[in-house]
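A single protein chain has been omitted from the complex, and every remaining protein chain is retained in its original position.
Chains: A and B, in written order; residue numbering restarts at 1 for each.
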């Protein structure tokens, strides 16, 4: 499970410091550092946010202003897998609405929520540049195009069974 | 299919084989421009060649690339901190051209960046990559690593005395980061709100240093311009503009996709010949010619040449050159609502009209589409289109971009709006976008 480790593992702290050192000012590594934490823990908890802020030499308030600004940085826990279903125009034309309704029904959640078994979080996303294969979605960084209810069902079943 | 020599940007891209490595890239004509430039051309000559090539920015605004560079202070890279930034944020809905270039031939971008950096004498290169492009990120990493290893990047490239390296900034999702000044703010680890100009990025950009921001496609053109000369490049275009352009089509066409074609190729040819025309049972009703922030044009304008000037004459903008097709069975109001939802959500929140005006527009469209629209809502939509649409009223071009489809849609689909309000429902059977897949 995605429990927040505190403090951050030493190698990750070192990696964040290295990212900061590459920048003219450490704060230039804000997004990269938060992404690193999220890649490991699934989201950015407040303790981790504070720690990253310390490492970058900026205030937690300052860093949280950045963290809450970006769409892909999660300040709340998510499930083991995150489905990001494109809700932009080409996918909408190509039927992402019924697809989303189908998915919500199947997972018994609304967009923005996580399934009861903590397996899957469903998030809408803006255009992911796969419009020629609309409707499209991302499952944990993997792009899927030309999604249909049938292919979706299959994907969900596989997901449920992967840790 | 166009011959490879006339498809310089994509000729080397082979999805089956994956992106070329340094050697393969060299064998296919890569690095030639770099050798030439660093070996025998002065930075000013690079800028001059690019100016003469008539290359215009492919990021959407279409600003002359050579002209843009000419504002950069001329000190050598070793004397002044300067940045060359590739804008690979590509978040414009309906746009997927840069990903093709990034995944297909990352070394081409690397070489383009070296040439641009040499021209403006920037020592630091950054690829501002949108967070979702994980595959592109991995390939680009590999390409940069290999180029560095082989001496194309780093200290004293080819013994020329010019040093330049590239690092990748993986963003975390925000359309406005593609706007070049917001992009700089994002790189500084701040909330990515746009900045006022002046100072222009070319004089006071990242951390206050001179910075050039160019679109990926713009930069990918450079190796070919330098290697083959500006005249060759201008010769590729069909109209006033130089070079090729990546065009794309999404929506209910037979073969959605993207193609590299001479700039100025007529829209009809792109849709009919390359995208295979509309899918059976669907009619083309209207389209956004260059991404979500361009104005609708209808089926009567299909013969427009897709270059900057002609599309503008047709009442829209070339934008990214990536067309989104509205078919006759999709509700135009639903489509506009979808677009305005995007723009409202992606407003950075800095200036009032955009931050609080776009959500109002979205709610009006929600109401109309859901059957609770009122006559006076049309006045409100119209007012917003006027108040937000003209440049200079909002802080950046986000809101005017957002108003392009709305303002044009209000005219083009007036009858649809009226029908929604009169009938108290969406007349398109199950609402828009109802079909599930092809």
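We adopt the following convention: contacts are C-beta pairs under 8 Å (C-beta built on N, C-alpha and C of every residue); 3 or more make two chains touch, one makes a residue touch a chain.
The rule is short, and it goes like this: contacts and distances are computed from a predicted model.
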item: Complex member absent from the view - protein name from UniProt, among "NADH-quinone oxidoreductase", "DNA-directed DNA polymerase", "Electron transfer flavoprotein subunit alpha" or "Protein-methionine-sulfoxide reductase heme-binding subunit MsrQ"; value: "NADH-quinone oxidoreductase"
item: Residue among A:65, A:98 or A:111 touching the omitted chain; value: A:65
item: Among B:15, B:159, B:280 or B:392, the residue in touch with the chain that has been omitted; value: B:392
item: Residue touching the undisplayed chain, where the options are A:8, A:36, A:49 or A:78; value: A:49
item: Contact with the hidden chain (one of B:174, B:224, B:285 or B:317); value: B:174
item: Residue ranges of chain B at the interface with the undisplayed chain; value: 174, 188, 191, 195-199, 203-204, 207-209, 344-353, 355-360, 363, 367, 376, 380, 383, 387, 390, 392-395
item: Hidden partner chain, residues of chain A it touches; value: 46, 49, 58-62, 64-65, 68-69
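The rule is simple: only the chains that are shown with their structure count from here on.
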item: For chain A paired with chain B, centre-to-centre distance based on mean C-alpha positions, whole Å; value: 24
item: In the complex, chain B residues that touch chain A; value: 81, 90-96, 98-99, 130-135, 167, 169-175, 186-192, 207, 248-252, 256-258, 288, 292, 322, 324-327, 330, 334-335, 338-339, 341-342, 345-346, 431-438
item: Interface residues, chain A side, partner chain B - complex; value: 22-25, 27-32, 34-35, 56, 58, 65-66, 69-73, 84, 87-90, 92-99, 102, 125-135, 138, 141, 143, 146-149
